[in-house]
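One protein chain omitted, others in place.
Should a chain be cited, it is by its letter among A, B and C, assigned in written order, with residues numbered from 1 in that chain.
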Amino acid sequence: MTAKTSTTEMVDPVPGAAAPHLPQRTELVQLLTPEGDRVEHPDYSLDISGDELRSLYRDLALVRRWDLEATALQRQGELGIWASLLGQEAAQIGAGRAMAESDMAFPTYREHGVAWTRGVDPLHVISLFRGVDNGGWDPVATGFNLYTVVIGAQTLHATGYAMGLQRDGAESAALAFLGDGATSQGEVNEAMIWAASFSAPVVFFCQNNQYAISVPLERQSRVPLYQRAAGFGFPGVRVDGNDVLAVLAVTKAALAAAREGQGPTFIEAFTYRMGAHTTSDDPTRYRLASELEEWKLRDPIARLKAHLSRGGVADTAFFTGIEAEADELAARIRSGTLEMPDPAPAAMFDFVYAEQTPQLAQQRADFVQYHASFEEGEH
Amino acid sequence: MTAKTSTTEMVDPVPGAAAPHLPQRTELVQLLTPEGDRVEHPDYSLDISGDELRSLYRDLALVRRWDLEATALQRQGELGIWASLLGQEAAQIGAGRAMAESDMAFPTYREHGVAWTRGVDPLHVISLFRGVDNGGWDPVATGFNLYTVVIGAQTLHATGYAMGLQRDGAESAALAFLGDGATSQGEVNEAMIWAASFSAPVVFFCQNNQYAISVPLERQSRVPLYQRAAGFGFPGVRVDGNDVLAVLAVTKAALAAAREGQGPTFIEAFTYRMGAHTTSDDPTRYRLASELEEWKLRDPIARLKAHLSRGGVADTAFFTGIEAEADELAARIRSGTLEMPDPAPAAMFDFVYAEQTPQLAQQRADFVQYHASFEEGEH
Amino acid sequence: MATETLTIGKALNLGLRKAMEDDAKVLLMGEDIGKLGGVFRITDGLQKDFGEARVVDTPLAEAGILGTAVGLAMRGYRPVCEIQFDGFVFPAYNQIVTQVAKMHARSRGKLPMPVVIRIPFGGGIGAVEHHSESPEAYFAHTAGLKVVAVSNPVDAYWGIQQAIACPDPIVFLEPKRRYWEKAEVDLDATADPLFASRVVRGGDDVTVLAYGPMVKTALQAAEAAAEEGRSLEVVDLRTVSPLDLEPVFESVRRTGRCVVVHEAPVTLGLGAEIAARVTETCFHSLEAPVLRVGGYDTPYPPSKLEEEYLPDLDRVLDAVDRSMGF
Partner (left out) sequence: MATETLTIGKALNLGLRKAMEDDAKVLLMGEDIGKLGGVFRITDGLQKDFGEARVVDTPLAEAGILGTAVGLAMRGYRPVCEIQFDGFVFPAYNQIVTQVAKMHARSRGKLPMPVVIRIPFGGGIGAVEHHSESPEAYFAHTAGLKVVAVSNPVDAYWGIQQAIACPDPIVFLEPKRRYWEKAEVDLDATADPLFASRVVRGGDDVTVLAYGPMVKTALQAAEAAAEEGRSLEVVDLRTVSPLDLEPVFESVRRTGRCVVVHEAPVTLGLGAEIAARVTETCFHSLEAPVLRVGGYDTPYPPSKLEEEYLPDLDRVLDAVDRSMGF
């Protein structure tokens, strides 16, 4: 039964062994230090106005508030679950703001920040986590695909969409979001293979938040993730994911290259999931509090705030204004959630097919009648 | 329905676009030139006796003869199909001979040469293609897994087996075979990710024979395949697959590294499928005859023969002896095939489970009775 | 009237060509479908005429084929994906079941998935493992998919065009061992609806249901039965999801007996669903339980045994006998 067994003594395998034959130096693109100082990068420049800087800050602050409110709503039993973006605001706002209107985003389940930049109503996103809808918004009108819960599946959709753009001669690109854990899925690797093979205008934007639920990055890769791309024949770059300016610059460059026919890029946004994986998760079981404390020093919002304040780009009034706007947003999200109507029961039969089948129409009719029978007190 | 459509003009996408940011220089490990001259390589030395050289030649010549005989048998209707290894003998014999007895090979459906080095009876391999068996030999006794027809699936098996070796503290390795086309399968990429993550003692041996049926390599990758490995964090090397000595040396080194706990290696054996994909295929539909002519000049057997003759390692008597042995083998394969008994019909029920289910036992009994009824002339 | 004698294979080829001419958004994807024209030559000549952007030789990755098809469909394309053999559809299973099938519902109609998944299916061609499977039940159990199984050149020619025109994802099963069967196809005729079963031979004693490759087998059985004075009504289901069972109910109410034939393993094969529904609807008309003739609950055997494994005329007649004996 066992082929060529020798000893059966147990030895713990050595995961993540060093790979000394590979260059271990990793270059992190940064335009803003954790202290909020602006630095230059030879490959990525960014010319940005005060207005734009303030508007970036506004996005960061508002999505964080949305996120906190949603977490609170979940704790109060109003949502089934919530996947918090806490700590990843800069990665998401930077990426989202880099997109042109005609580009299309393919998110996972955590890209609330990108949703925000695409004009998706937070309540539409919340409807998914409240269990009101399996989708929630109009992916076509917003250029923001529905959330994809099956890890990695959306990267192939993005690649196919990009192949469509290519065939249309459209000067647009697809932006596929994925997590560090997702890089281990076969489908994600296939997406990169396809993107390379067809030189498709797709950018893979990986938020390496260091964990796939409880599993640290080392289990998925023993070399930095951005290096994966070279193996498939296209560029990979690692950007400081807590630096909204660097993310913006790098993503803009990659999308522009894609639109110009230069094919895919893989962006690894190096960041940290400051909260739990979702509200169902308990991170104390698998990571030390000290780790979080370290990352708090790199908080993406504090960083931009320091930059704005120090450079005189924004004053207290501005920040107070944003605070007030955030309060309003939170209130709207709260009331909107509480008032959100439940879906009509028979709705579950309605969009299974574009052309309803007689069989399902019959099931629907029986269902409606069965329900009516309760109201008539038949049961 | 269409998100942000612009023009719908059709433009042919540009597959395999150049990736100028990547090093394009590829180093091909070679120890024997196409003309049969021995050359040195800084990283791979090989100390080899005349006996060993002759025995390598014998393997090459005999598997080619086996292969030709099988193709003939298929043409005569004795086999359902045959997947020829023509042109890939050196890659397979070199890899197979590099293995230690306690190593385990995980072939595709074309590794007849490796089977040969593992002592698998050619008739057992032929039984699969004749439709007598879905397996055919004892994978445990031979250290040669059954053929895997589903592209790439075996690479994960090899990786898992290697994880087992690791847990057993066994000083052995797994050798996973795959084709160039297979590198696009998600499962194959997962296998590499797992192998890296667990530092598993597995070597991926990819015979890049330039085609996946009709699809040329460029569709699977726009950079040399061996570079894929670096993206996963382990070494990749390209070896001249028509040079049995180089393949032997490179595979030996990789297996030794794996056994010593240094983790996986990816070997790209650069070779050519000189025949059709299988006997069902018609390569004239997708490739030029001139291509084949070019590769004939790099014939792996002619190359070793030239080396042996020129160096005085083998004389005419030796080659005549091998010819005679090949004739004998061919005759044995032919008669063995023709005499091969059909499987017993009820056998299909017997190994579905290790513990037969009452339901299937009943189906088997009904089947036997139904068949008996014909013999009794009931129908 | 343009009537041609076509094999199923050629009818599919012409149907694909027609669909591509009619709608520039139709594109074909698959392994070896370009220069080679597919291993069964169903796409022969199409890349030459429609170019590499519309007849796409893909990397060797089935999840990739279906996953990118989803994205292309989102962009307004109508991808027709060829899976080379039935046994190789499983790497794409995740995309098919969790994405292709559910996208329309998930988006409440915003993202239709007019994706056709062509699969040569079934056994009888003397192949090695994984080349002879009948996976239809896996798809028919999946809400959001429609599953078609053609049996003849006429349905092949029209069916593939109808499937491509349909806004829903369709698993389109082609009876590979019948690819070379011929019939007259009237290229100008009006097609029968895709999702409708068809009585292909009238009879009074037993209703025999089949689809795909087994329709021919059922008809042969009916022929043989007739010689013994037994009259079988044969229904070609044509589509196995949704099932169009009204004509079957009507038939069974007359005959009181029903036999379902397919190559897939009996357990949880289509025969199970049909038996359950026919029994529920025709309970008081049934003289015998619905009987099923199918593959055994074993992996597909090596080809030397496939004739034993696959339902044939005799096994259908045996079931008919048993039905009559109840």
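FYI, contacts are C-beta pairs under 8 Å (C-beta built on N, C-alpha and C of every residue); 3 or more make two chains touch, one makes a residue touch a chain.
What you see is a predicted model; the values in this text were computed from it and never measured.
Counted over the whole complex, the shown chains touched by the missing one are A, B, C.
Touching the chain that is not shown, out of A:G169, A:G311 or A:P345: A:P345 (per the contact rule at the top).
Residue-wise, the contact with the chain that is not shown comes from C:T298, picked out of C:Q84, C:T207, C:S251 or C:T298. Contact with the omitted chain, checked across A:Q76, A:S335 or A:Q363, is made by A:Q363.
Considering C:P91, C:P112 or C:P153, the position touching the chain not shown turns out to be C:P91 (whole complex).
What subunit A contributes to its contact with the hidden chain is residues 1-3, 5, 8, 10-13, 15, 80-81, 109, 128-134, 149-151, 181-182, 184-187, 212-215, 219-220, 280-282, 285-286, 342-343, 345, 347-349, 352, 359-360, 363, 367, 370-371, 374, 379. In the full complex, subunit C makes contact with the omitted chain through residues 63, 87, 90-91, 93-94, 97-98, 101-102, 105-106, 129-130, 137-138, 140-141, 143-144, 241, 264-265, 267-273, 275-276, 279-280, 283, 288-292, 296-299, 326.
Although one chain is hidden here, its contacts on subunit B can still be listed: residues 104, 133-135, 138-140, 145-146, 148, 150, 153, 155-165, 167-168, 174, 186-187, 190-191, 193-194, 197, 350-355, 357-360.
To be clear about the criterion, only the chains that are shown with their structure count from here on.
Annotation: 41 Å between the Cα-based centres of subunit A and subunit B.
In terms of their C-alpha centroids, the spacing between subunit B and subunit C amounts to 34 Å. Along subunit C, residues 53, 58-59, 61, 63-64, 74-76, 91, 111-112 each make contact with two or more other chains. Annotation for subunit B: residues 1-3, 5, 8, 10-11, 13, 15, 184-187, 219-220 touch two or more other chains.
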